[in-house]
Structure formats: C-alpha cells, structure tokens
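Once you've had a glance at the structure underneath, I'll fire off some questions.
Only one protein chain is missing from this complex, and each of the others stays in its spot.
Up next, subunit A:
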Amino acid sequence: MQHLVLLLLGAVTLSVSLGQDYLSYVKGGYRPVLVVAGALVVLLALHGLLRGSSERVYHRLGGLLYDSARSRAPQPRRGGRDEHDHQHEHAPRVAWLLLAPVAVLLVVAPSALGAFTAARQAAPAPVAETALAQVATNVTGLGPDDEGRPYRTMALMAYAIWSRGNPDAFEGRQVRLEGFLTPRAGGGWYVSRILISCCAADAIPVSVVLDGPATEDWQADQWVEVIGHWAPPQLHPTGGYPEAVITVDEVTPTDRPADSYED
C-alpha cells in the first residue's frame, strides 16, 4: 500500500512542478530539481509495485509447489511460507504521514505568502551596506523609463535600496511598483513583496509605505500597480526604524502574477 503513497507523492510533485503551482512554494530555479525528484519517486514507487506483484506471483507458485510436494512427502514445519513472508518489504507506518503534504496540496492548494507574512515583519528590510554604497556612487542613476511610458518599473527591494542609498536619483522621475497591499500598523497601507531565497520558509518581506489617500475597497492581499514619486522615509509607527515611502499618483488593481515572489 505504501508504494501507492509514494506514487501519489511523486505524481503530485511532478504535476506541481510541471505547472505553475510550485512557484508559490519554492524559487523558480528549483523546478528542474523538483521534476527529477518527482520522477525518481514515481520510479521507486513503480519498481516497488512491480516487485511486490511479481513476488506475490512467485509466492503463490512457490506455495502451490510446496503444498503439492508436502502432500506427497510431509516435511518438518520450516521454511516455506514463513520464510517468504519475511522477505516482504514491511513499509513503516510513519510513511502514511507522507499523505499530509499531498492532501494539503490537493485540498487546500495554498497560495503564495502575502499580507499576513508581510505584516509580521518587525525589522527594516535587510539592505547590505555594499549595496547602498554601490547605488550612492552609481552615476547612471535609475536607468531609462519603461518603453513608451513616463515611469520606470522597479523591484521593491531596489526601490528600498535606492531610496536610502541615493534619493537624488529620483529627482524628476516617476516610478512604478508592483505588489500586494498590506495594512500598516496605526493606519495606512504598504505595497509589499515577499523575497524568498530557497522556499517559503525563508520568506523576507519588503514593504514600501503608500503616501496618499486610500480607497474604501482596498483589502489586504489585493495586488496593485502603484505609480508615484519618491518621498522621504518615514519611521515605523512602533519599531521606530525608517521605511521607504512612495507618494502615490495612481493605484490600479491587478491580478496576482504566477511568480509572486521577488528575486
């Protein structure tokens, strides 16, 4: 039976990693590793199933031969069936637990981490001093606007770094950020993204304060596109550390992208 558990585990791993769903749990580059692992688990399961059935056939044959042999010449009660039974693979009972992640995937199909995780962040976004130094001395600035648009699209982490390291670069520029809405402690909203370096267990949220009026229909986890201007950092209401801010010109609801984690 446990071979079927493995078969299910391998099949679900394959289907998750061949589609888009795996992007909610692990980093995009992890896909080939998952596909190979899923295929190997399926292989192990099929090998077990085949071996199990061929063993059963063998045992039945062996049992028949043994019984017919015994009927002719009785032998001491040794060997025979007992010996064969020991050769079965007794799969451990703990293996049934492998059905738990399979069940959660099939029943809940949890989506990528969002506002709940972002709101739990209690420290400034981790920005390396070397990254700050790099943008401070970068003469090329933010780079050109998006083609045919009056703004430049930036990753939230990049915005947070430039906002601290080289605010002058935003002079006269419009910026576009993409992410989900997270309520801010003490009122107001952030646009947030989650960074992962391996899987969702190592999530690091990055949030930028939205400076501007919110509409009634804003909800946590709603994906939005924010177009706006740089504004000076504000202090976190309880933590007291500076947070990057964008003055909002326009907020448009969008759909959650397949790969919602920021690189």
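Definition applied: a residue touches a chain if its C-beta (ideal position, glycine included) is under 8 Å from a C-beta of that chain, and two chains touch if they have at least 3 such contacts; residues count from 1.
The rule is short, and it goes like this: contacts and distances are computed from a predicted model.
Engineer: Considering the UniProt annotation of the chain absent from this complex, which name among "Ubiquinone/menaquinone biosynthesis C-methyltransferase UbiE", "Permease", "NADH-quinone oxidoreductase subunit L" or "Phosphoribosylformylglycinamidine synthase subunit PurS" applies?
Structural biologist: Checked against "Ubiquinone/menaquinone biosynthesis C-methyltransferase UbiE", "Permease", "NADH-quinone oxidoreductase subunit L" or "Phosphoribosylformylglycinamidine synthase subunit PurS": the hidden chain maps to "Permease".
Engineer: Residue-wise, where is subunit A in contact with the chain that is not depicted?
Structural biologist: 2-3, 5-6, 9, 13, 16, 22, 24-26, 30, 33-34, 36-38, 40-41, 43-45, 47-48, 51, 86-98, 100-101, 104-105, 108, 110-117, 120-124, 126, 128-131, 197-202, 204, 220, 238-239
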